[in-house]
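The complex is shown incomplete by one protein chain, all other protein chains being positioned as in the whole.
Right, subunit A next:
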């Protein structure tokens, strides 16, 4: 995967949204990662550490990865069900369903300041 470039993306996104003083105060970033985003949390953590030590930015910032499961919504039953083992079916009616409403996320959910 391309975790290193994703970490650079996180930094760029923050830098374009916060002032220099605000950036200095960021002590944690909550990253929301869907199970379908193809991001491996362990690799993401080590990529984060690698970029921090290479670029010297965000030295006092922690990366929290929030993994979220895959959810599909069935219009027939108006129910949302969680997908297990990539078996894309509605657990209520058992019909095949790939109307994914959660699971592809790759975004900064929250930024913590001290």
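Couple of notes before you dig in:
The criterion applied here is as follows: a contact is a pair of C-beta atoms (placed from the backbone, for glycine too) under 8 Å apart; a residue touches a chain by one contact, two chains touch by 3 or more; residues count from 1.
As a convention for this text, contacts and distances are computed from a predicted model.
Missing chain, UniProt name from the options "Carbohydrate ABC transporter permease", "Succinate dehydrogenase / fumarate reductase flavoprotein subunit", "ATP-binding protein" or "Hydrogenase nickel incorporation protein HypB": "Hydrogenase nickel incorporation protein HypB". Screening A:65, A:92 or A:111 against the full complex identifies A:111 as the residue touching the chain left out.
Listed residues A:17, A:60 or A:76: the one in touch with the omitted chain is A:17. Not every partner is drawn; the one left out touches subunit A at residues 1-2, 5-6, 9-10, 13, 17-18, 22, 25, 28, 36-38, 85-89, 96-98, 100, 104-114.
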